[in-house]
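Of the protein chains in this complex, one is absent; all others appear in place.
Moving on, here comes subunit A:
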Amino acid sequence: MAEVALDRESGGGPLRAMGGVIATPELATLRTAGSQAPGFGIRGWIRVLLADIRRDWQLYVLLAPMIIWFAVFLYTPMYGLQIAFKQYSLFRGIDGSPWVGFSNFVTLFNNEYFLRAIKNTLLISFYSLVFAFPMPVILALMFNEIQHNGFRKIAQTITYLPHFISVVIIAGLVINFLSPSSGIVNVLLAKMGFEKIYFLTIPDYFRPIFIGSNIWKEAGFESIIYLAAIAGINPALYESARIDGASRWQMMRYITIPSILPTVVIMLIIRIGNMIEVGFEYIVLLYQPATFETADVIATFIYRAGLQNNQYSIGAAAGLFNAVVAFILVYGANRLSRRVSQTSLW
């Protein structure tokens, strides 16, 4: 994804190859023409495509694995989505199970705990967007300002490392740090004269703990993308700014930030598209019945209500709902971004 963004920056060729079939202007006109004369349009479209393939066949070969991957693993399984409208039985199969219309959706949306899970999912995502999303950007800017090369490398490595630790271990660390008897946080609180707190059983603390530990885990790794974007900025810009007498702060403000802004926007759009998906394993590891109130998200709800009880149809209905909402969010964010910043995914 990062490369897409970066290449767009330099207006490079690979983008043309990857999305070329759709994005080249000639084809856009052809498509409008096609709506008037379908037969000609499709034939023309294929002719251009074939000519394109003949000319740039190496690029299409490079593209092929990805297209096959999408077709096999993402488009083919869509056939199974219909079980959201069926009373699915494994033995009868997808075709043999009876249709039940929207009853699975009705069941879901009459369920106050599903609604609560939606609310929690959106809230966790929203707070993540506000607090966690800017962190890697800030981190990347900070790394960029470090003069000492060795120190910068060490600092970067240290911030990347948590990304490679399994969530099971992260959850264990969090539980230990927050333990009311021996956890470092509570020991410090007690030293400063405060009451000890059993953090992980109090609903109000769940979101800060979840989001905070996620920042610690992922911010360093995510900053790589922005560091790459910063590395791609033309050094001549800085040189001329320096000649003009710009301070480091001004250079960051007027060169670095505007240059990486398109990358930031693309990442934001992707992030918004994933808003409805909150990592499920980590929540399952951290939550307690006592914190369901704020911690129960759609994924954990489906896990408890659907998979544990083999309610595939309900699970599929919730999954389809997820996908529809995610699509609307991505589409909306993309439009908004195109209007506001002239940067967009498509």
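By our rule, a residue touches a chain if its C-beta (ideal position, glycine included) is under 8 Å from a C-beta of that chain, and two chains touch if they have at least 3 such contacts; residues count from 1.
Everything below uses one rule, namely that contacts and distances are computed from a predicted model.
For the chain that is left out, the UniProt protein name among "Extracellular solute-binding protein", "ABC-type phosphate transport system, permease component", "Acyl-CoA dehydrogenase" or "Glycosyltransferase, MGT family" is "Extracellular solute-binding protein".
Summary of contacts with the chain left out: across A:Lys119, A:His163 or A:Arg304, the touching residue is A:Arg304. Residue A:Arg92 is the one among A:Arg92, A:Lys153, A:Arg253 or A:Arg335 that touches the chain not shown.
Among the residues A:Tyr113, A:Phe151 or A:Phe327, only A:Tyr113 touches the chain that is left out of the figure. In the full complex, subunit A touches the hidden chain at residues 89-93, 107, 111-113, 172, 175, 178-181, 198, 200-202, 288-290, 292-293, 296, 304-305, 308-311, 314.
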